[in-house]
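Next up is a structure, given as structure tokens.
With one protein chain withheld, the remaining protein chains of the complex are depicted in position.
Showing subunit A:
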Amino acid sequence: MAATQVLRSEWTKIRSVSSTIWTLGLAAVVTIALGLLISILSKNDYDNLSREDKITFDPTFISFAGMSLGQLAMIVFGVLVVSNEYSTGMIRTSLAAVPQRATFLFSKIAVATVLAFVVGLATSFISFFVGQAMLGEYKAQIGDPGVLRAVIGGGLYMTLIAMFSMGVAAMLRSPMLSLGILMPFFFLISNILGNVSATKKVGRFLPDQAGSKIMQVKTPFDDDTPYGPWGGLGIMVAWTAVAVIGGYVLLKKRDA
């Protein structure tokens, strides 16, 4: 069976359910709107900042502040794309039509990932320009060193979050279970682990903590992170690869 046929079929599947538009739309809107809000607040608060904070003031990163919330919608997108098959029982029909389970899963993930990347990249660019417009005199230019990397990185970050969720959903199958683990993890646990000094050294190797490093242009003063922006993204890619491969191994082995 040609992989292109499976890709086309997966594209039909993904565009014919409304959850795709809702989750991706929400991810974009929330990220842009919250970034805009925080950019305004940061501009108004600039004069109260300490001298160090003024030096490391990172307008690019501030305009991406909405991603902490927007990524949750991306997680829902990733989880639903995969677990819809299980919760509806469609997986049996799909696997009966595509007995090659590797082709099936990787085509599905590929289609959803491309879609997430397009939306993520657009969101990232819009967030940046909207945020910079709000920051006024403190704004960064897209041509400044490291800025373009951070903006493209923002798109990659959202893509990888969605992909990681797809891998987890492929392992867990149930949408409720997947969301019940992923949402609190990325919204609360990872942030707590990354900000409490005792667990900081472990916390910064978590996928979102490491991956968001790519969106930073200026490093904070007391930062002793042992990896750079691309290193951080690499850690996130490794997490994603583990999740996707884990999902594949279980799908291959399991009865449908």
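By our rule, a residue touches a chain if its C-beta (ideal position, glycine included) is under 8 Å from a C-beta of that chain, and two chains touch if they have at least 3 such contacts; residues count from 1.
Note that contacts and distances are computed from a predicted model.
Novice: When you check the chain that is not on display against UniProt, which of "NADH-quinone oxidoreductase subunit H", "ABC transporter ATP-binding protein", "Fumarylacetoacetase-like C-terminal domain-containing protein" or "3-oxoacid CoA-transferase subunit A" does it turn out to be?
Specialist: UniProt lists the chain left out of the view as "ABC transporter ATP-binding protein".
Novice: In the full complex, which of A:V82, A:V98, A:L135 or A:L182 touches the chain missing from this view?
Specialist: Missing-chain contact among the listed residues: A:V98.
Novice: Need a quick check: the contact residues on subunit A for the chain that isn't drawn.
Specialist: 1-2, 5-6, 8-10, 12-13, 16-19, 84, 88-90, 92-100, 255-256
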